[in-house]
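Of the protein chains in this complex, one is absent; all others appear in place.
Here is chain A:
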């Protein structure tokens, strides 16, 4: 369903939606173990405050940030090698969160490539691709896909199938791709980790599940980390709606398409497509500024997001008498990218890469067990 611009939006800006709590907070005791003092014996404080095995860390940001700023450097293409960027874009990634990697060295990527190839060869009977396939793995660093100094550089892993019969000069397309990233990670969290750990909390993979499982298990065995599935929850999807709409002035989003799931028997799926111009105008009215000013104003607040969603839902209600707020958003897609609640993300435009990855990094960090 599409609608043209109309006067429907008057008064939208006046609506003040209740501030929502986004993500359940992790209760973390702030008490921290005192690091071992000279002798083997433990100190009184360390034991009573929190026992020796208790290294409880405090995540200072226990919620998703309530306001976001667009990255300062507008053009990611200046920082990142376009070829590497291209391999990250236009692919739908299945997301996972990863606990910090222990003793991961950027200097050893070559050796990791070899080790992972060997590991896959050893375990290949698990992969159903038959006995004739061999894998060639390449690890590479995507330089520049970071926002702050403490962000670890993104790692790109590509797996090529090395078939006996493939011609040497055939163009090789990876059978599996994956990356580990940290963009704008929480500074306090990252700094609280000992230096042997590297926090790359966000993992995206594209390829067969069997290969993904192999790669994950290799990482688990080598860097003592754990992989868990990362869903993109309702709030994060709403954030993406707003963040992507906000880019419309720079790059046409073509269409804002949302899929809502309503909890009725049987489950009702509502597909709701909005004309980009309408979406942009609604966004401007939410921001309460002239469109030119909206472009300049880089800070987006959770209240803006909520007002935008309220506006979208309100219009739908007036037309169909279906209140979408009873359900939850399960998918968002625009020309800039798409995201699904089960943890799939696709980024089609390099402009919104950093913003999107920042949001996802935050989601991943919220899932950290400590």
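Everything that follows uses one rule, which is that a contact is a pair of C-beta atoms (placed from the backbone, for glycine too) under 8 Å apart; a residue touches a chain by one contact, two chains touch by 3 or more; residues count from 1.
What we mean here is this: contacts and distances are computed from a predicted model.
According to UniProt, the chain absent from the figure is "Centromere protein I", selected among "U3 small nucleolar RNA-interacting protein 2", "BHLH domain-containing protein", "Checkpoint protein" or "Centromere protein I". Here one chain is not drawn; of A:90, A:143 or A:221, the residue touching it is A:221. Contact with the omitted chain, checked across A:103, A:148 or A:269, is made by A:103. Interface residues of chain A with the unshown chain, by the touch rule above, are 24, 26-36, 40-56, 58, 99-100, 102-103, 105, 108, 111, 115, 126, 128-132, 161, 163-167, 170, 193-194, 196-197, 220-222, 224-226, 228-229, 367-370.
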